[in-house]
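Have a look at the structure that comes next, please.
A protein chain is absent from this complex, but the other protein chains hold their places.
Right after this comes subunit A.
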Amino acid sequence: MGYIAGEYDVIVVGAGHAGCEAALAAARMGCSTLLLTINLDMIAYMPCNPSIGGPAKGHVVREIDALGGEMGKNIDKTHIQMRMLNTGKGPAVYALRAQADKVLYQREMKKVLENQPNLVLHQGMVEKLIVENGTCKGVVTRTGAHYRSKTVVLTTGTYLRGKVIIGDLSYESGPNNQLPAVNLAHHLHELGFEMVRFKTGTPPRVNRKSIDTSRMEIQPGDEEPRAFSYETTEFITDQLPCWLTYTNEKTHQYIRDNLHRAPMYSGVIEGRGPRYCPSIEDKIVRFADKGRHQIFIEPEGRETEEMYVQGLSTSLPEDVQLQILRTIEGLEKAEMMRTGYAIEYDAIVPTQLWPSLETKLVENLFTAGQINGTSGYEEAAGQGIMAGINAARKVQGKDPVILDRSQAYIGVLIDDLVTKGTNEPYRLLTSRAEYRLLLRHDNADLRLTEIGYEIGLISEERYRRFIAKKEAIEKEIARLRATKVKPTPEVQAILKEMGTTEIHNAVELADLIKRPELSYKEIARMSPPPEPLAPEVEEQVEIQLKYEGYIKKSLQQVEKMRKMEEKRIPDWVDYNKIAGISSEAREKLNQVRPVSLGQASRISGVSPADISILMVYIEQGGKVYSKT
C-alpha cells in the first residue's frame, strides 16, 4: 500500500517550535522543504505556559534571531506584555520575557510558513522513516504517502507515544488531546534507537470572569518598548497585566489529604519529570515547610477569557484540581476551563547525536526539541534552527555549523545534550553556561550575525546595518581609550552630582566609565562623541568597557579550552584498543564518540589522564601501545 507523493531536499516532521524554525531555515537556505504535521491547526502551539523568554531562554530567542530565525520576530508581533527581568543585576543576566497571545502567535507563524518560498505545508502523520543502508531517504505517512528526501528532521515534541494522565485516568494522547504518534515511536525503537520516557505537566486554566483579580497583585509589562528581534521596529504599546496570588495552608492541607489520589505517588507515572517544573503536589511534599507558593495568573491571549494558572501544574484528579483552585485567594469561585494534566512521552537518548544534531545511527536523520530530551519552547526552537541549518548544509555538501559553549547558549544546550545526556527534561539555566559573561542578551547579534549571514539566513541589508553598528562601537571605544578628561569645574560638577569622588589628574574616559556610579551618559556629557550614538551602540560601549576586567577573565578561560576544542578525534580511533584508559572512560567514549578532545574532556567519568593517553594514542596513529 502507498504511493509516491513527492521528493524534497529536506523533510521536517512536526510543526512545533523546533519544526517551524527547522523548516524555515532549510527553505530559506534554498532547499525544497516539506513540513508535515499531524494537525495544521497546531502549528507553533504553546501547550503549556503562554510565555516566551526569561533568563537563558530569552537569550536563546535573541540568538535564534541573530541567526535569522523566526521566534523573536513572531513574539514581537504577538505578545500581550513584555518585561525585562533582572534589571537590578549585571547586564549578562538581563533577560527579556514576553507573555504571548497564544492564538495570535500560532496564526502569525502559520502565515510566515505559508508564505515562505521553497516550503510546502502538509497535514499528515508520519509513521515510518525510509531507511536504506543506514541512511534516511524519506518518510511514510499514515495515509500511505511516500515522501523521499535527502535529509529528515524529526521534531516530535510530546506526541511520541504520548500519554495523558489525570488522577487515575490515563489515555494515549498528544498534548491538548491531539492524536499521539504511536507507530513512529515503535519504528524508532525498531531502528535501534535507545529511548527514554519523560514526563511533563501543565496546570489548569480558568475563566477570567470567574476570578477576582482585585485581590491579587498586579504584574504589568514594562513601559519602555521592548523587542526580541534586532529587526523589529514596531512596538506593541497596549499591554495586558498578569496577576500574582498565593497558595495557603488550606490548599496544602487539601493536597495532602488527597495525595493518595496523585498518580505521582500511586505509581501510575513511570516517566522522569523535571525538577525545575514540579507539580504542586510535588512541591508540597518536597518543601513541606514552605507556607505558601506563588501562583501567577496569566492571560492566554487578547481574544479569550482563558487564564493560565502558573505554579499549579498537577496531575491530580479533576475534582481535586477544582477544589485546590478554590482554596486560593481570588480563585474561590473559579470556573476551570481546562483540566491540568501530566503527559508522558518518548525521547531518544541524546548522546546518540552528533553535535550537528544528526543521529549517529541513521545518516541524514536529524532530531530537535523534546525528542532530544529538552523542555521549553525556546530550547526546542534553538535546536530546530540548528537542525534545519545542518540538514540543509548536508544536502548542499557543506560542513555542519556547530556553535561552541563560548558562542551561544544554543551551543551550551546542544553540547550538554550530546556530551552528557540528560536524565530529566533538560531546561537551560544561566548557571549551565560557564562563559555567561560573554553570552549576554545584549550582544547576541555581535556573537552570531556573522554566522547567520554566512549561512545565508541574514539579508544583505541587515548585515550592512550590523557592520555599521559594530564599527560604531569599536570607534567609540577607541575614542574613549584615547581621550582624557581634565579636572575642570564642569567635570568635577558631574562627578559630584553622581556621587563619586572628584579627579585630580587627567583621566582616560575608558577608565572613568568603570566607576559604578557613572554610565555612558555622564561620560558623553563630559566629552560628547562627534555624532550622537544609537542607544544600542551606547549600551555596548558601556558594557564592554565597564566590565572589561571580567570579560577578559572569561576570554582567557575560553582561550584555554580552545586548543582542546580544535583537536579533532579522527574516525579510526578505536577506544577498545587503547590500553591504559579507565574502563568507565572507555565505555563513555564509545557511547558518546566525541568529535574533539574538548568534547571528550567534558564527558563525566573521563579524567584528564584518560585525555592525555588518548592524545598520545592519536598522535601515534593508533599503532603503538594498542592492546592487540
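Going forward, contacts are C-beta pairs under 8 Å (C-beta built on N, C-alpha and C of every residue); 3 or more make two chains touch, one makes a residue touch a chain; residues count from 1.
Quick note on the criterion: contacts and distances are computed from a predicted model.
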Task = Write down which listed name, "tRNA modification GTPase MnmE", "Deferrochelatase", "Fe-S cluster assembly protein SufD" or "ABC transporter permease", is the UniProt protein name of the chain that is not shown.
result = "tRNA modification GTPase MnmE"
Key: Residue, one of A:429, A:446 or A:573, that touches the chain absent here   = A:429
Query = With respect to the chain omitted from the figure, which of A:482, A:506 or A:609 is a touching residue?
reply = A:609
Ask   = Which one touches the absent chain: A:6, A:90 or A:487?
value = A:90
Task = Name every residue on subunit A in touch with the hidden partner chain.
result = 48-49, 55-56, 85-86, 88-93, 95, 203, 275-279, 283, 286-287, 290, 293-294, 296, 310-311, 313, 429-432, 434, 436-437, 515-517, 547, 550, 553-554, 556, 559-560, 563-564, 567, 579-580, 604, 607-609, 611-613, 615-616, 619-620, 624-625
